[in-house]
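As you look at this complex, bear in mind that one protein chain is not there, while each of the others sits in place.
The first chain written gets the first letter, and so on, giving A, B and C; residue counts start at 1 in each chain.
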Amino acid sequence: MKNIKVAVLGATGFTGEKLIEILLNHPKVEINYISAVVEKAASFSSIFPHFKGKLDLICDNLDLKKAASADVIFLSLPHRVSFLYAPYFLDKGKVVIDLSADYRLHDTKVYKDYYGIEHKDKNNLKQAVYGLPEFFKPKIKKAKLIANPGCYPTVSILSLAPLLKEGIITKDDIIIDAKSGITGAGRKAALDYHYAHLNQNLKAYKVFGHQHLPEINQVLGEITKSKIDLQFSPHLVPMERGILITVYAKLKKKVSFKAIQSVYKKYYQNAPFVRVFDCLPSLKDVIQTNYCDIGFALSEKRLVIVGCIDNLIKGASGQAVQNMNIIFDWDEALGLG
Amino acid sequence: MKNIKVAVLGATGFTGEKLIEILLNHPKVEINYISAVVEKAASFSSIFPHFKGKLDLICDNLDLKKAASADVIFLSLPHRVSFLYAPYFLDKGKVVIDLSADYRLHDTKVYKDYYGIEHKDKNNLKQAVYGLPEFFKPKIKKAKLIANPGCYPTVSILSLAPLLKEGIITKDDIIIDAKSGITGAGRKAALDYHYAHLNQNLKAYKVFGHQHLPEINQVLGEITKSKIDLQFSPHLVPMERGILITVYAKLKKKVSFKAIQSVYKKYYQNAPFVRVFDCLPSLKDVIQTNYCDIGFALSEKRLVIVGCIDNLIKGASGQAVQNMNIIFDWDEALGLG
Amino acid sequence: MKNIKVAVLGATGFTGEKLIEILLNHPKVEINYISAVVEKAASFSSIFPHFKGKLDLICDNLDLKKAASADVIFLSLPHRVSFLYAPYFLDKGKVVIDLSADYRLHDTKVYKDYYGIEHKDKNNLKQAVYGLPEFFKPKIKKAKLIANPGCYPTVSILSLAPLLKEGIITKDDIIIDAKSGITGAGRKAALDYHYAHLNQNLKAYKVFGHQHLPEINQVLGEITKSKIDLQFSPHLVPMERGILITVYAKLKKKVSFKAIQSVYKKYYQNAPFVRVFDCLPSLKDVIQTNYCDIGFALSEKRLVIVGCIDNLIKGASGQAVQNMNIIFDWDEALGLG
Partner (left out) sequence: MKNIKVAVLGATGFTGEKLIEILLNHPKVEINYISAVVEKAASFSSIFPHFKGKLDLICDNLDLKKAASADVIFLSLPHRVSFLYAPYFLDKGKVVIDLSADYRLHDTKVYKDYYGIEHKDKNNLKQAVYGLPEFFKPKIKKAKLIANPGCYPTVSILSLAPLLKEGIITKDDIIIDAKSGITGAGRKAALDYHYAHLNQNLKAYKVFGHQHLPEINQVLGEITKSKIDLQFSPHLVPMERGILITVYAKLKKKVSFKAIQSVYKKYYQNAPFVRVFDCLPSLKDVIQTNYCDIGFALSEKRLVIVGCIDNLIKGASGQAVQNMNIIFDWDEALGLG
C-alpha cells in the first residue's frame, strides 16, 4: 500500500527524471504531480519514452495549488528558482526536499558571491537541514526543509570528514581534484555539451571558484568545528555519469593503513550507502547505485583518498529519497536498490 | 610558393573547421578570408584554440567584397543559404565550391520537397557540376561551380555505381542501411546532440524521407542512364565521425567474388581515394582520411556491400579540396594526406 | 519470504553477472550457489566490487553436487559447455534455464554447422522449451529445461512474428540489419574488444553466417508454420549495451499504419515487456530494462520495423528470470523493475 503522495517539480531535468525513476520503484510513495517548463502539457512518457507503461502522468507548467496536493514536494529546480516556490509549500506544512543549492549555504553573502543574486528566502533558510544522512540524520528526521547536498560536496565530505574530525590529516593543504561526467552540468541545449565537443575531451573548469567549494568548506567546518579552506578543482570527463574525486592530504603523523580504515568504519558502520574499500575504488562500481565508495593509498606523510558516487543518485536524487525515507522513519534504503 | 587564394564561408561549422585544417596543410593555397555568423569578430584561433599558432586570421560576419579577394570560394554554409551568395562570386568569375546541398539537385521541385523552400538561383543551377571525381572528373576540370556531394550520397554512389552500371545487380530492391556519427548533423546547440542523449544510444531517422535519397537516386540514375529508386534508412550511432553503409542488393545472376572485385577495380584503378577490400571494411580505417573503403559479401542470389568514409573529409571537406585540385590541374591528392 | 534457491553457473560472464544482479533484487529467490572458471575461490564481491555489501558468496570452480542444492539452475555458460552439465541437473529433477545456445536448435546437424561440434545431449534437446514468453508461455509453464533465446533472435522474432503470422508482409525478401553493443560478444580478453579498437569504430561481421540466423528462421518458421529464410547482417557498434535492429520487409498489399499497430497490439496486449510505439524507438529507452520496444515506418509497398532490447536483460538474463517467474507461476514481471 502506497501511503505518501509526492510531487516532483522540475521533472524534465536530469535529476528530476532520475528522481521519478527511483520514486516509481519506491514501495511507499505515489507520484501524484509533476511539472516542468514545457511548451505545452504532455504525458511524461511522451517526453521520455522510456517511461512508457510506467508513468503517464501529465507534465505541465507549475501549478502551485495542484502541486500542494502532495505530502512531499521535491524541488528538482535550478538554483535561484527553488527559493521562489519553497515558501509556499512550507507554509502549507509540506515536507520540501530541495535539490538545488538554494538552502545549502548559511551565509547569504556567500550565496550571492557564488550564485550571483540576492537570496530570496532568508527566512526559511534558517530551518533548512543539510541532507547528508551520514552526518545529520537526527536533524533530518525532524526537518521540514531539506537542502539536499550538491554532488561534489556529497563525495568530498564523506571522503574527508572522518579523517578531519579524528585529526588524522591536517586541515591545511587539502586538495580535491574532482572528475565528473556530463550530466553534472544539467540538461541544457548548448554547444559545450555537444557530443562532438565532449567526446575524447577533458578539461578543468572553475578551478578556484566553483560554487560547491563554499558548501564543502561550510559543512566540513561544521562537522569538525573548525575553519576549513581547501582547494577544489573540478574536471569534465567524457562520461555520462559519475564523479570520482582524488583527495590529497597530509598526515598529522605517521599512521597505519588499518588505523585509517578503522576510522572510516567507525563512522560508516551503520551507513548503508558508504562502502570503504581496501583498494582504490573504480567509478563504474557505483554507477546506477546510491553508494559512495571510498578507498585510499598511503605514504609516510601523505594520503591520497579516492571517493566516487553516481552524481544523479547519491549525488542528487537517490540521496533525496534517502532523506525522505529518514523523515518518514522508513528503512533508510527503501526503494534505493 | 602558394599560388591560389581561398576563402571559406561558414568557417565555424564542422565542415568549415575541417576544411580550414586541410587547406592549411595544402602546399598550393593560402587562406586569405574566412567568415561565419559571429557575435563579434575574433581570431579563428580564439574560437578554435587548436588552431593556435596555425591560423590567426580574423573570423567575422560575411563581407562579400572581402571574400571576393580570393580565387576560390568555399561555401561551407547551411542549405538554403549558399544559393544566396554563390551568384555574387560566380559573376565575378570566381571558382565556387559549395558544400551545401543547394546546387546538387537538378529538379527544383524535388529541391523544394526536401529542403522546404523555393530554389533561389535556378540560373546557376544549370552550370553546377556534381563534384564526385570518381565519375565526373572531366566535367569538374572545367567547372566554375561545384556542387560538392553529400556525405551519404558519396559513399552510396561509390559503392553502387560500378555494379549497377555493369548490370551485376538489379535496380530494384536496393536497400541502403546507413550508420552515421554525430557530426553529420552539423554543429548545433540542441538537446538532440547532447552527449548524454547520444552516448549509448542508437536510432533510425527520416527512414523514408531523408534529403539525401533524391540525390543518390538522381546521380545513380545519371551514371546508369536509368531510373533508380532505392530505399535509404539512416541511423545515428554514438560516434563523433564517419559513415558506414550496408547495402543490400540482388544479383542479376550468379557471379563470382572475383568478378565483382574486377568490376570495382576497373572503375577505381585510377581513383586515389577508393580502396576495394577482400573483406568487409571497418569504419575506423577511413577516419581522418579522404578514403572511401569498399568491401562486400556474397551469397547465391544476394550481395551485401559495405562502404565507409569519414563524413567530414571524403564526405565533405576533403572531397571539396579534391575537386579544387582537379580544377587547378594539380595532383588530385595534393594536401589530402 | 524467499522460497526458491537458485544457482548461477558461469557467474563471471556478462550475462552471469547481470543475472545475479537481477536475482538479488528478486523477492522470491535466494542465490545459494555460484560458480565460474577461476584460478582460486574468491568472494563474488572481490571479483566484482560493485557487489560489495550485496553478495559475498564464494565463487569457485563448478562443483556439481553443491550446485544441485538449488532448485533452479541457471547456466550462463558458453555454447558447447551447457550441454555437458544440464543432464546432471535434469536427472535430479531440477529446473534448468540455459542461457547458452545449446538447446535452442532442434536440428543437431544445423547445430554442428554453426557451432562446430557434435551436439552432446540430443536426449534432453527434445524436451527443451524455447523461452520466449510472448509466444510460448503455455509450454514454458510446464518446462523443466528452458532454452533461453539468443539476443538477436529475441528482438528479431518479437519484431517480425505478428506481421508474418497475420500475413501482412511477405516471407521472402526480409532483411534484418542488426546493430549491437560490445557485451553481446561476451567477456573475453582479446584485442578485438580493446577499447581503442572499438571506440569510434563500426563494422559488419558474419554477414551471411551468423549462428543466430538459423535460430531466428527456426522459431519464426514454427510460429508461422512455414519455411522462413531471411537475411541477417549483424554490426558491432561502439556501445557497451543494447541491440537495435532495422528490419526491411515487403507488404503483401497496401495497409494502414493503424492496421499494423493493431496487429502488434493484439499480440502483445498482455505482454508486460513489449512496448509498441507510434514512432521509431531509440535504443537508450530500453537500456537497463527488460523491455523490447518496437516501432515502424511505412511506404506504399515497404515496411521498415525498428526493434530494440538490452542484450543482457531482455536478450539474456532478464528473460531468463521472466521464464523462471512463469515456471513458478509468479507475476511474470517479478523482480524485473
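Here are some notes:
Here, a contact is a pair of C-beta atoms (placed from the backbone, for glycine too) under 8 Å apart; a residue touches a chain by one contact, two chains touch by 3 or more.
Predicted, not measured: the structure shown is a model, and the values here were computed from it.
Of the options C:Gly10, C:Pro238, C:Pro281 or C:Gly315, the residue whose C-beta touches the omitted chain is C:Pro238.
Of the listed positions A:Ile58, A:Ala189, A:Leu202 or A:Ala259, the one in contact with the omitted chain in the full complex is A:Leu202. Residue B:Gly337 is the one among B:Pro138, B:Gly209 or B:Gly337 that touches the chain not shown. Contact with the omitted chain, checked across A:Tyr88, A:Tyr115, A:Tyr248 or A:Phe328, is made by A:Tyr248. On the side of chain B, touch with the chain left out of the figure occurs at residues 25, 48-50, 52-53, 272, 275, 277, 281-282, 284-286, 288-289, 291, 293, 337.
Seen from chain A, the chain kept out of the figure touches residues 173, 175, 177, 179, 181, 197, 200-205, 207-208, 231, 233, 235, 237-242, 244, 246, 248, 280-284, 287, 297-299, 302, 304, 306, 308. Within the complete assembly, residues 14, 182-183, 187-191, 193-196, 198-200, 238, 240 of chain C touch the chain that is not shown.
Heads up, the rule we're going with is that only the chains that are shown with their structure count from here on.
If each chain is reduced to the centroid of its CA atoms, chain A and chain B end up 46 Å from each other. A straight line joining the Cα centres of chain B and chain C is 40 Å long. Residue numbers of chain C whose C-beta contacts span two or more other chains: 281-282, 284.
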